[in-house]
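Got a structure here, written out as structure tokens. Questions coming.
The other protein chains are all here in position, but one chain of the complex has been omitted.
Which chain is which? They are A and B, in the order written, and residues in each are numbered from 1.
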Amino acid sequence: MVEVGHFALVLAFALALVQSIVPLVGARVGDERMMAVAGPVTMAGFALVALAFVVLMISYARSDFSLVNVWENSHSLKPMLYKITGTWGNHEGSMLLWALILTLFGSLVAVFGANLPASLRATVLAVQGWIGTAFLLFILVTSNPFVRLSPAPIEGRDLNPILQDIGLAIHPPLLYLGYVGFSVCFSFAVAALIDGRIDASWARWVRPWTLAAWAFLTGGVAMGSYWAYYELGWGGFWFWDPVENASFMPWLAGTALLHSAIVMEKRSALKIWTLLLAILTFSLSLLGTFLVRSGVLTSVHAFATDPSRGIFILCILVVFIGGSLALFALRSSTLTAGGIFHPISREGALVLNNLFLTTATATVFVGTLYPLAVEALWGEKISVGEPFFNLTFGPVMVPLLLAVPFGPLLAWKRGDAFAAAQRLMTAFAGAFLAVLVTLLFVDRTAVLASLGVGLSAWLVLGALTDLALKAGFGSVPFSTMLRRLVGLPRSMFGTALAHLGLGLTTLGIVGVMAFETENILAMKPGQTAEISGHVLRFDGIQPVQGPNYTESRARFALLGAGGQVAGEIVSSKRFYPVRQMPTTEAGIRTMGLSQLYVSIGDETSDGSLVVRIWWKPLVTLIWGGALAMMLGGVVSLFDRRLRVGAPSRRQRGLPRGTETVTS
Amino acid sequence: MDAMLFWVIAAFLTLGASLAVLLPLSGRKPVGEADGSHEIEVYRDQLSELERDTERGLIKPAEAEQARAEIARRILKADKADSRSGSNALSDSKAMGVFRMAAVLVVPLLSWGIYAFVGSPALPSQPLSARLEKNPADSTVDELVARAEAHLAANPDDARGWDVLAPIYSRMGRYQEAVTAYRNAIRLDGASAARESGVGEAIAAAAGGMITADAQAAFARALELEPGQPKAGFFLASALAQEGKIEEAIAAWQAMMMTLPPDSAWRNAVADAITEGRTRLADVAKEPAPGPTQQDIDAASAMSPEDRAAMIETMVASLDDKLRQNPRDLEGWTRLVKSYQILGRTDAARDALKRGIDVFGKDSAEARQLAQLSNALGVKATE
Partner (left out) sequence: MTRKQKRLSIIGGALGFLGFAAALTFYALGQKASYFYMPADLASATLEPGQRIRLGGLVEKGSIVRDGGTEVAFSVTDTENSVKVAYTGILPDLFREEQGVITEGSFGADGVFRADSVLAKHDETYMPREVADGLKEKGLWQQETQ
């Protein structure tokens, strides 16, 4: 029943419209019944979009080529996993996934927000409704996945082979959970501006949403990076490509938001700034969607782009970003700042963090959009690549990374930098040792790289120091320390884990950038190649028939010290006949934290094969560290202190008001 | 039935969605709570958290005291704000009543309105497996072929399956696949005259009617297996004609006429070929006959496939036009039907045949002749 899904989508749009207006009017005139509409309508909207999504997914699973979308992006011979993930492996389906996650988050606010002030809850859900209305309209008008085809073709055109990978099952949903998760923060911010008030409960609410969205986005960005690393066969993990930057900017801004929300919750300070960051973060998420979907920037990752749709998203972008910023300009003066603090304090450290992170976001923003501006203004085409970002993003991030271990050690309101530095002596000594070891035993010329290793060690040890000190290491008996460690609030573990992960990621990046070795050569069967002490023997090519592709599999034997075979690496080229497209499947062997990466090219006329081999030391730490950061976010999310108790009923009977402006 | 079910489900969904708006609007007015109470709750939570941290020794007593004082200040502030709140009477106005009604009505009206515009309620879902399993009589040719392909993908050693599929491919104009199918059947079950001549015919069709060396070899093998097989003989003779050896071709055809049984479907085709050959011999200088002549096809085979298809299509179309204005032309009809058949447009061939027969009258000699030719080609006037 394909049309049921189509109808559900249309109905969801009608409900989103109601959700956008009725609760907001209710909150303005103080009508409880109108405000109460928000919850059920949001949940019904989610149920309907979910129904539409499931129907589309079933159509993919059953190869129903009477849908244009299925016909264009699926094939009956495709393995079932890729039929299902193919649902969002195309523009229309991915926008439906976007809408599904948006309505999901709306419903979660409706369910868990039962104890929010009624008018705040109604306004937040109404703002969610605006976003939902805009995107559902976008889907219905320009990107409807339920457009039918009659008579239905008997076979589809298949999914882009690059996307026929497990990565498609994980990366886009995680990324969208992150992108769209920030919509909740945005809605809270806009609601606060409309209400003209912002209080402690607001901050308590925004923090878990920011944490959840941030954790998902961290996972999504990391997963996307790993996917590109192994699927493109170029051996790179980050290309500073516009599409990557599009997901990186909200991550940077979201990280800043996460930290400023802490200050706001604990100290009622930085209110207006936090509000602005919430708006900016979601704006950058929208911008990311626009950049990826419109194809205005040349990217190696952009699939199924369409400029006419880009204009629609651009309109959404302008209305939401422009509108919210205008609202901010108009109303932020009605909010009062609070909480005074000394510059050397936890708050001060977090402000510093925000300064660096937003500056870093700005450099990425400039680097990403500058070519677009140049082309629009002067008609010249330029490209901004890695050298630019190395020169700008690097210098901004390094001082931030240096400062990270200090933050958690400073007290609120007024801290003691000297005492913190004293307590970090061990970590500093460890980092210094790491620099020395790298210089003496790895490479005597790699000064910058050894400093990078030292920086990573500083971050990791700093995070561990923080935990050890909080548990009372050195001042209490060991058993007491353990007990205190277990009793520490989870958010402290989350902080330490995230900072530790940051150190690990840094170490991985330094390892690959400084110590990676690479060898390009033409090999004949039986020949061996050596890279960083590892010897590979090329054992020849075999043809293999896959379910919907043919494959040339090149086998390599990894030889041990005595010449015996210690392992095997298979690298292959696939050819997908339906799309007439070849793909590269890199051969990767993980050895400890490092990887041997083998990518094959064409066979030359004399029967040898062009092979490119990389030795990538510590490369897995890049994504391992990101996973640790994500885990830190999750641990922090489950901190018991984030729950807001329901107001006790004893206080009922007080007249309630909506026009209140508190300070 | 499917469509009926859809409307019922759509109606239920609409009802549910409308109730999501209607029920809260018509519900009992909930008891209001002061917003301030939420805020105080947060602060109370912070206070108890502070106590826990102090107990655990995470915060020094002096810091805890400071923090406690600050939270207390905020609680006082929130209390003050609370007492300033007032109620609003606007919510009970008449305009609001109209607004509420509109909010409820907008759901069904907007959704059915938009759906009427964008939806295709009459189209049932068509999962591939169901399409391949339904009664063959209801299936399109494409579906039948896909079903056969699916069967053969699962049982690639079924020679009979390939035998069935091969001529269908040929008729659909998928000549390359027809060649492969015939060859599969030969590989699995050995060569037969019918299979070999099928290979030859498909190769020739793929080459735009040109009987290539490959095709000739296949026909030759067919004749070895079954001397006097009419299809192979006919095409080999045509190959001679294509090479310009028209006299030899006519001789070969005439020899065929001797051996063909009197009821053979090939007699007409051969007779036709002989006539055409003679005409070509007689008036080479004359204006070439309309429709794709052998020379045209030869020229076409040197072109790219697209150009060739386009050229043949235009020639066939002009012949078709000419016959509409000038219908009493048996030879024209014969050529038209044949051309459509070569192009793989079976429907058009059938249509042309029917029109031709109608022109001459069902029982006329010409109509019978047309019908016989068509039988030989595998086209029937009615299905």
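Here is the rule we go by: contacts are C-beta pairs under 8 Å (C-beta built on N, C-alpha and C of every residue); 3 or more make two chains touch, one makes a residue touch a chain.
Worth saying up front: this structure is predicted, and the values here are computed from it rather than measured.
Contacts of the undrawn chain with the visible chains, over the full complex, involve A.
When you scan A:Ser383, A:Gln542 or A:Thr590 for touch with the missing chain, the hit is A:Ser383. Screening A:Pro151, A:Gly322, A:Pro395 or A:Gly560 against the full complex identifies A:Pro395 as the residue touching the chain left out.
Chain A residues in contact with the hidden partner, per the touch definition given at the top, are 160, 162, 232-233, 295, 298, 300, 302-303, 343, 355, 359, 362-363, 366-367, 370-371, 380-385, 387-388, 391-392, 395-396, 520-522, 573, 579-584, 599-602, 604-606, 608, 610, 612.
Keep in mind that, in the parts below, only the chains that are shown with their structure count from here on.
Per-chain CA centroids place chain A at a distance of 40 Å from chain B. Of all residues in chain A, those touching chain B in their complex are 1-4, 6-8, 10-11, 13-15, 17-18, 21-22, 25-26, 29-34, 36-37, 39-41, 43-44, 48, 51, 59, 62-66, 76, 115-120, 140, 144, 146, 148, 150-155, 199-201, 204, 268, 411-413, 470, 472, 484, 487-489, 641, 644-648, 651-652, 654-660, 662-663. By the touch rule above, chain B contacts chain A in their complex via residues 2, 5-6, 9-10, 13-14, 16-17, 20-21, 23-27, 29-46, 49, 53, 56-58, 63, 66-67, 74, 77-78, 81-82, 84-88, 90-91, 96, 99-100, 103, 106-108, 110-111, 114-115, 118-121, 123-131, 140, 142-143, 145-146.
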